[in-house]
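Presented below is the structure to which this report refers.
What you see is the complex with one protein chain gone and the rest in place.
What follows is chain A.
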Amino acid sequence: MLEVAHLDAGYGDHQVLWDVSIRVADGEVVALLGPNGSGKSSLMNSVSRLVTRLGGTIVFDGVALHELPAYKLPRHGLSHVLERHRMFPQMTVLENLQLGAGPGASRDKVARGLDKAYALFPRLRERTRQVAGSLSGGEQQMCAIARGLMSEPRLLLVDEPFIGLSPHMRAEVDAAIRRINGEGVAILLIEQNVAVSLAMSHRAYILREGRVVLEGRSAELAAGDAVPQAFLGRIQPARPN
């Protein structure tokens, strides 16, 4: 469904991704792993068109995303929950969720989305009228995921949803992500904890210094010691001349 091929990307002249190719199939959970600064967020943000593409292609169900501006992606079924949740702190939970449904969303779609959001995270229901900035970090993360689902995506990108969460909140978010995937939404996930990340995903890509150095089925990666090796830089990417 998502096919990123030979992607080069960066900030202005400062290139941070080189020749990155990844794919996500229908219904799959795919994890992106790698040390800090290896380019996981930059890759995800390139897919959602927030980072400048210098080369390569990004195709989603036949649509060339690399030709579209960021704001057109939700209507093609792709949604992105950014790093650090990025809630609008002065708006209420409800307003944040309504925004998630997209401009010009029908009342039906909003109502459907809200029902789903509250079913997924019951604690949001009592907080509807509260401004998002007054929620705990974990609640804001939940709200951000719920907001990302309001547009009814087929592929959800989630960047570090567990960061700074209490164990209890982690479990709740973990369960929610599994449930979302269980309903047929494919997921591209960034999570720093290798064990958690591999346990939650079907396949994984390991990035280092802006390149994919390892990829494979999560169960197999979890069994061997290739992942720590890749983190330490002992596995070099195959470099085409």
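In the analysis below, a contact is a pair of C-beta atoms (placed from the backbone, for glycine too) under 8 Å apart; a residue touches a chain by one contact, two chains touch by 3 or more; residues count from 1.
Just so we're on the same page, contacts and distances are computed from a predicted model.
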Missing subunit (named according to UniProt) among the choices "TonB-dependent receptor", "Succinate dehydrogenase", "Ferredoxin" or "Branched-chain amino acid ABC transporter permease": "Branched-chain amino acid ABC transporter permease"
Contact with the hidden chain (one of A:70, A:171, A:219 or A:232): A:70
Absent-chain contact - pick from A:86, A:125, A:179 or A:217: A:86
Those residues of chain A which, in the complete complex, touch the missing chain: 48-50, 69-75, 79-80, 82, 86, 88-91, 95, 98-100, 102-104, 147-148, 151
